[in-house]
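In this view, the complex is presented without one of its protein chains, the others remaining in place.
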Amino acid sequence: MAEIVQTSADVLQMQGVYKSFGARYALNNASFNLEAREIHGLLGGNGAGKTTLMNILYGLYREDKGTIKLHGKQVEINSPKDAIARGIGMVHQHFLQVENYTVLENITLGLPGNNRFSADYRDETRVISSLIERFGLQVDLHARIEDLPMGTRQKVEILKALYRGVGILILDEPSTNLTPQEVDGLFKSLREMVNEGMSIVFITHKLQEVLDVCDRITVLRHGCHVLTLRRGEATEEAFIRAMVGEEMKIQESVLFADHARRSPVVASGQPPRLYVDSVDYKDAHGVEVLRNLTLDVHAGEILGIAGVAGNGQRELAEIIMQVYPPSSGKIYLDGRDITGMEANRLLSLGVSYIPEDRLHDGFLPKASVAHNLILGWHHQEPYSKRGFIDWAKVSREAVELIDRYNIVTNGPSEVGANLSGGNIQRVIIARGMGHLSTLLVAHNPTRGLDIPSMDAFYSLLLAKKEVRVGILLISENLDELILMCDRIAALYRGEIMGVIERSRFEKYEIGRMMSGVRTDT
Amino acid sequence: MDPFLGQVISFARLVMESMVPFVLAAQGTMLAGRTGLFNVAQEGMMLVGASLGFLVAYQTGSQLTGILVAAGVGGGFALLLAYLTTTLKMNQFVIGIALFFSGVGISTLLPKLAIGVTLMQPLIPTLVDIPLPLVSRIPVLGPVMFSQNAMVYFSILISILLWWFLYKTKIGRDLRAVGENPMAADTMGINVTLVRYAATIAGGLLIGLAGVYLPLVYTGTFTEGMVRGRGFIAIALTFFGGWSPIPIFYGSLFFAAVEVLAYRLQVGASHIPYQFLQILPYIATILVMMFSFYKSPVPRFLGENYDREKRSQT
Partner (left out) sequence: MLEQTHRQARLRFNAPGVLRQTLPYAVALGIAFALAGIFIHLMGYDVLRAYQTILFTSFRSANSFVQTILKFIPVTLLALAFTVPFAAGKYNIGGEGQMIVGATGATVIGILLRDEPAILVLPLALVTGVLFGAIWGLIPAWLLLKFRIHEILTTTLFNFISYSIIDYIATEIWRDPVAGHPTTIPIGDSAWLPLVVRNPPLHSGIVLALLIAAAVWVYMTRTTGGYEMVATGANPEASKIFGIKTSRMFMLSLVIGGALAGLAGAVEVEGYQHRLIVGLQSNFLQLGLITGLIAKGNNFAVPFVAFFIAMLEVGASAMQRTMQIPVEFVFIVEALVLLCVLLSDVVRRREWIRSSVR
């Protein structure tokens, strides 16, 4: 892979880094350089090794081999405590905060201050308040984390690092939980920090983002370094090629093709595949999670649900899948009332579900791959007859699915926990697609998939669209929605703020709806 | 003195005396639980504390040595629990259950090895009451609260100390964070492993003490199964007390009161078959649990082991 030229302006040099988890290698001779006062984008698909490399820098993982040099001197980083002591801070994709603590407690967590046996935060408050002023990160120190919206919580994460006086700040996919407007605000804050002397690593898989804000861009693929260039020194195509490698046919892909080969949605006289009518949902704590929610998905249509995480997406998906009933309102499948139907009956009607948290909600790690491939359909023919499961048949079909969906595994009887994240996702997709004939509910389905797999999935979706399956695509990735959907609805605090047709898709308009601005369409 | 008042005082005294094993075992459970380690081996640990503590006190003639050894063995069990779960990542319930019946087995084996079978029960002198100067003369409150044995005072003090430590210090905040979000704590530089070990072992010391209290105060000797479920009741108590030291203290008083009441009724109301009164504390526990498990603010990561490198799985 390409060599890096090292200059003396480097504050950080990582060379020859190897890291494997069991039999899988995540980093294979990776390298990375960071100059002073720059925003450096670390670009690549899922599984390229970007987060792993930075986790090593932050002391969360131990590298198998490799060197790390800070300001020219070689260092060993054994724990986050070490990293922080050396001025390295990290903001993770999923915030690491204690929900029922205040902002102040979260920022000062782990630091004894003047007196670890007291609860006197006066000095700390003074310092943090000045940081808030300097970098424009407004937040109420005494608010509880669980009451704050995602964008604010991210500010807390950044303040945590700034408070510890870091010189290098790593941000892992920071735009995941933000509206487009909030993303712009973040970029502005990052510029402020760089002007004050910091260096920033910006991990992402979104090319557009790095082109917007980064000074230099490094691409990783399969755990090693591919190229490092300044913004403007290469075309978009060059970066894409670097991310996906030689095998993938970019021009024919769904992701990168210039035109979208898709059929328009033809209105038929039939009732919509899915009709959600004025659904309310109050959870166990009495909180209103969904409010008067109405939407419809037509046959052959991909309807997107945009929104920052935590606005009711999960509950919407689970209510449609009949995991639990809504507090009020009705749900119709092909015109038939399915409200309160048993979940396993719904699955036998050709409805499929790809849940968001694949490990937690969709997978049985201690069971075999074969077990996992029939979960949800295990009580139906041909797998099960008169109460007994035909394991021979299950096994045969499992082998077929493993082949068709490129699942990397030793076989149907391998323990699920041994599979990598991406392969677990493939199992879940294989299972979901296999019995799909009417409606697909997919929540963040491409999370964790590398670029070719993402593309394969999008092709699958378009194929299903051709056979008039209705698809409800709930995603926190706005680019994905804009690419795939016929219409996009925005969800905010459990309400649909508006629905936009494909011809009028506009990032900031949708972003406004995601922030709670209602739009009549 | 008014005989009714006399009854009340003697009842209250007995409650104060009886709450000690509940408080100590529950606080020990709470402390470990606050860092995410769900100890279910208390019953076994208390039995070993009682058994070994009694034997040592008997052989050496020193109550204090017995007490210290009991605390030590409780800490030892806790160290094993912490090692197998935190470092070797084994299932906390499985290890807890294994340690529980290990404790049962060891506690019956030790007396047989050390003393063998004897006709007369070996006895040790029980703890004496230590009346505190001045305050023990206060009417009613004096005899109830200020003329008790040393471990009663210890139980009260430790509860207050734990409350202050967990809620009024920064280091307590860090400890609690380990149970609420160990990943967050780890990334902020807190040594999750060390905190879990420390809290669990400290908790184990208290549980060992809870065990040795029984022979040392109630009977003067060790009998098989003398813990009678108090270890498990302590777990219920911890939930009942919302995993917080002061409510746990009050909850222990309540349980002790039920226990004393059942005992008093057995003696006093002999027309009720004693078996019905025996089950009173357990029924009370179940009733209490019905109202406290739903809302109990359990530490978020209670029962889950933390593996720094496991993030790669998602």
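Just so it is clear, A and B label the chains in written order, and each chain counts residues from 1 on its own.
Following the convention adopted for this analysis, a contact is a pair of C-beta atoms (placed from the backbone, for glycine too) under 8 Å apart; a residue touches a chain by one contact, two chains touch by 3 or more.
Computed from a predicted structure; not experimentally measured.
Student: Would you mind spotting which of A:Ala36, A:Ala234, A:Leu364 or A:Val399 touches the chain that isn't drawn?
Tutor: Here the residue in touch with the unshown chain is A:Leu364.
Student: Among A:Val75, A:Val194, A:Leu229 or A:Ala343, choose the residue that contacts the chain missing from this document, as touch is defined above.
Tutor: Considering the complete complex, A:Ala343 is the one touching the chain left out.
Student: Residues of subunit B in contact with the chain that isn't shown?
Tutor: Per the touch rule, subunit B residues meeting the hidden chain are 40, 43, 84, 87-90, 93-95, 97-98, 101-102, 104-106, 108-109, 112-113, 228-229, 232-233, 235-236, 273, 275-276, 278-279, 282-283, 285-286, 289-291, 293-294.
Student: Going by the touch rule given at the top, which residues of subunit A touch the chain that is not shown?
Tutor: Against the left-out chain, subunit A lists 62, 318, 321, 323, 342-347, 353, 355, 360-367, 371, 375-376, 378-379, 384-392.
We adopt the following convention: only the chains that are shown with their structure count from here on.
Student: Go ahead and note the Å separation of the Cα centroids belonging to subunit A and subunit B.
Tutor: Averaging C-alpha atoms per chain gives centres 45 Å apart.
Student: Touching residues of subunit A toward subunit B in the complex: what are they?
Tutor: Against subunit B, subunit A makes touches at 21, 26, 52, 55, 58, 60-61, 79-81, 84, 90, 92, 96-101, 105-106, 108-113, 115-119, 160, 359, 417, 421, 448.
Student: Subunit A touches which residues of subunit B in the complex?
Tutor: Going by the criterion above, the answer is residues 167-171, 173-174, 177, 180-181, 183-191, 300, 308-309, 311-314.
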